[in-house]
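Left out: one protein chain. Kept in place: all the others.
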């Protein structure tokens, strides 16, 4: 139990997808996967149906169209992955830091998510409305916030709700060094006992569940003033405020 | 009315504060204020109590403590402003772009908000929990997303919920030129009829209201797994997942 | 002639490589290529040997090793491209803006450049020393500076010198719209006559040539205090300044 109180709801009707944007294909070690596992473990314990997509294991074409086979690419696994992402209430984009920024796999995933951003849901809102998003970042040094800023910005722009403290990560001291979970000389694993990382990972997992539950209970994100077809009547109306 | 349907709730029990981080003191023209007014107008029409704090008009000391008069500064208006921000369900940080980034006034406001980030609310969560945040940016060219990324990241880190499409802004084509609402040769005002800016401003205002209402109805952000004093029992428990 | 004076040097001994990080494969239209052509045209006129690598046309494996075929990938064109980049005095990374950030192709190229960042040149400096770098960005709206910040930071971190005003770009007014060089209703091409874009493109091309020429004439970047094997004697010496 996360608290001395009972959680305010049950979460076993929720689904979460983690996308791991590591550059290393399976079965190579992904340090980011270690942090994903911690986060997922928290959701699993509450009955959330979770799954992980390791992007680099899939043949995802670059581009900004929903299906790149319609734009000259011989193959593209994205459309199938997209269905899995769309079936989830919670999307966590996770990845490593390279030269202080997100990986190319992370950017490719965001580009492909963006490709469908003009589609609409049943309420006439953008397609991703009604879902919540978060971010996990690991590196050997420097850049969690820079990477998370970009990822969370992209998610809210697409229509995801970003709950409080929706990112977590681990980095070491400035300079090259071990990555998350690597063995130290004394046999312990660096980062795994980092209180700050563990706290943020916990906060994030729970805040994603809380928010997803609120949206699920509300039947999606409330409709009004946020539909592609009907907003114009409002702000383009004649009674604009006088100009400052 | 924003839609052809009735909004799903009433919003007249909500309060919103806009902080204008322009570098220009009153009564000088702030182009950002023009966009704030548009956003505020939408909330006002729904009965939300709104107010604007123009940061540069106030004597806000730099620093990362709640009251800088306790740290050597002769005066500091921040503590009074902070009370107004804390009384609001909705916080919108708005500002100009200078050399592609947020203004120094914006950074000062964020630093001062950060100063209280370790305080707790009645539920034992960080103090800003239960509120929602957004961002408005104007410039004559380039940088809305860069500025908004940083502002929205800071707000979610502090405990604010970020609703879908929580930023809006206006910029012109690359290069120097008129700012938002400036008069063109033909007497019209640039930017005011920009469909994209108006749509995002509408979406943002409504999504802030919708989300604030959900949190208000829920009695704050749900508690569980997100309290400073009790999260450790959970993720530091012995049954961690096996290491990838 | 760029000026009313003769250029202070000749540049026909220089080589420049432009990497186009568009997501669109040949022969599809790349708006970024249009701006590359403008920049290249300036260098060509001075006798610089220029070439363009369109990254997405090549089979570049993701990863942070010099040759990914040694790390499980069936093929990798990067090693051959790397030789061309290393043969050039000037490297210009160019690309589009997607959701306010650099393309995944741009990130992949930077990751692969980073893979060799620990190699040394004949002077014992990092391998990229003695070269100069710049950046070109196009989009239909918002993000030149954000993208260029990341690209130029990466280049200087690798060892490239960044001359004054080493980036140029074009974006339109906030919101969807035509991209660089697209035809307007009146038959003209948007952006091509943008004074700011043209000025920055000119400044950048010339400043890259000037700086590359200085380094060429100096026989590379000066050696001293910047070699991997010998810097320690200096800052770790006992006579550190007293602690503030």
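For reference, chains read A, B and C in written order, and residue numbers begin at 1 within each chain.
Basically, a residue touches a chain if its C-beta (ideal position, glycine included) is under 8 Å from a C-beta of that chain, and two chains touch if they have at least 3 such contacts.
Keep in mind that this is a model prediction, so the values were computed, not measured.
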item: Shown chains that the omitted chain touches within the full complex; value: A, B, C
item: Hidden-chain contact residue, picked from the options A:82, A:128, A:170 or A:231; value: A:170
item: Given C:8, C:74 or C:187, the one touching the chain that is not displayed; value: C:8
item: Hidden partner chain, touching residue among C:76, C:89, C:105 or C:150; value: C:150
item: Subunit C, residues in touch with the chain not shown (by the definition above); value: 1-9, 29-30, 33-34, 37-38, 40-42, 126, 128-129, 145, 148-150, 152-153, 156-167, 181, 189, 192-193, 195, 198-199, 201-203, 205-207, 209-211, 213-214, 218, 221-227, 230-236, 240-244
item: Subunit B residues that touch the omitted chain in the full complex; value: 23-25, 28, 56, 62-64, 72, 98-108, 110-111, 114, 150, 153-154, 157
item: Absent-chain interface as seen on subunit A, which is shown; value: 99-101, 141-146, 149, 169-176, 191, 194-197
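The definition used in the following text is that only the chains that are shown with their structure count from here on.
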item: Chain separated most widely from subunit C, comparing mean CA positions; value: B
item: Separation of subunit B from subunit C, taking each centre as the mean of its C-alpha atoms, in whole Å; value: 36
item: Centroid distance [mean C-alpha coordinates] between subunit C and subunit A, Å; value: 30
item: Residues within subunit A bordering two or more other chains; value: 150, 153, 157
